[in-house]
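Only one protein chain is missing from this complex, and each of the others stays in its spot.
Let's turn to chain A:
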Amino acid sequence: MEVLEYGFMQRALLASLMVGLVAPAVGVFLVQRRLSLLGDGLGHVALTGVAIGVLTSTAPVGTALVAAVLGAVLIELVRARGRTSGDVALAVLFYGGIAGGVVLLSLAPQGQATNLEAYLFGAITTTTTADVAVFGVITVVVLGVVWLLGQRLYAVSDDEEYARAVGLPVLALNTVLAALVAATVVLSMRVVGLLLISALMIVPSAVAQQLARSFRQTLYLACGIGLVTSVAGTTASYYTGTPSGGTIVLLAIALFLLATGSVAVREATARRRHRRRAEVHAAHPHEHGAGCGHPAVLHGDHVDYDHDGHLHAPHRTGAGVHYDEHGQHAAPPAGTGGRA
């Protein structure tokens, strides 16, 4: 493939593969914790780290990592001390981060305007060999920590109060999660960009949670979606000349709309079918019962009646007898339990 002939594309694809896998693995915990925008904020903070790196001629990936992790720890400490001022403190930290980054970068010699855009929105030509090595280490560490502590991170993200009551180390786990987010932000800064990484953490999870039944399934599915959209978006940006970050995120959002739409259609279809059959049975000449002519089928804790190939479950409502369709029991729409 032509796209693989260039060294910069090989590095960009490697980086996109890693960030596509890692970002949703961390993001799914943020979604559960209802802290979806933490990644966005830490991206702002990382920009100050990038600027310090550029000014001091240090590798910006390293300084961004330090800044983002420090920001993450600070955020968790602020949150742990009380929630009233936490919101404002976060805003100060986040916007201080991006303002500091922009001002410091403007002080750098020979104008860094084009570089700034690449850091914020991603560019496929910027990944260096040293970056790929750092990204590889970040990937292994983040996935390792998620594998090791995933159940605890889930517990704390799901019900922090319960975790605190039974003696789980809540502050430590929250800080670990925030540090993972910080590391993921830095991993993203070449291909996806600091302003867009939050989308790659959150959107694959938002797609997966509509399709999966368990947290584990959601996690794996989100990682798969992240991987595919990230690599596909990076490849597409090579051919279209668009910024890789924006291309990846638009792809992910397209998947999200597709999943949301198909789930909505599926549920509407199920509702319509139920209503249509309910109309048929509203005109039913008899109530199902012993000797009504329709075979009785024992179904769990109740009796259904086989009626033209589907099962009826009669139950009394205020308006008379209503029939639920239990024939489609194999795949009831989530959450409705088969009743309209």
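By our rule, a contact is a pair of C-beta atoms (placed from the backbone, for glycine too) under 8 Å apart; a residue touches a chain by one contact, two chains touch by 3 or more; residues count from 1.
Everything that follows uses one rule, which is that contacts and distances are computed from a predicted model.
A.B. asks: Looking only at the UniProt record of the hidden chain, which name from "Peptidase", "Carbohydrate ABC transporter membrane protein 2 (CUT1 family)", "Diguanylate cyclase" or "Zinc transport system ATP-binding protein" is the right one?
C.D. replies: Record says "Zinc transport system ATP-binding protein".
A.B. asks: Would you indicate which residue among A:Phe94, A:Phe121 or A:Tyr154 is in contact with the undisplayed chain?
C.D. replies: Hidden-chain contact among the options goes to A:Tyr154.
A.B. asks: So which bits of chain A touch the chain we can't see?
C.D. replies: 28, 31-32, 34, 82, 148-149, 151-152, 154-155, 157-159, 161-169, 205, 209, 212-218, 334-335, 337
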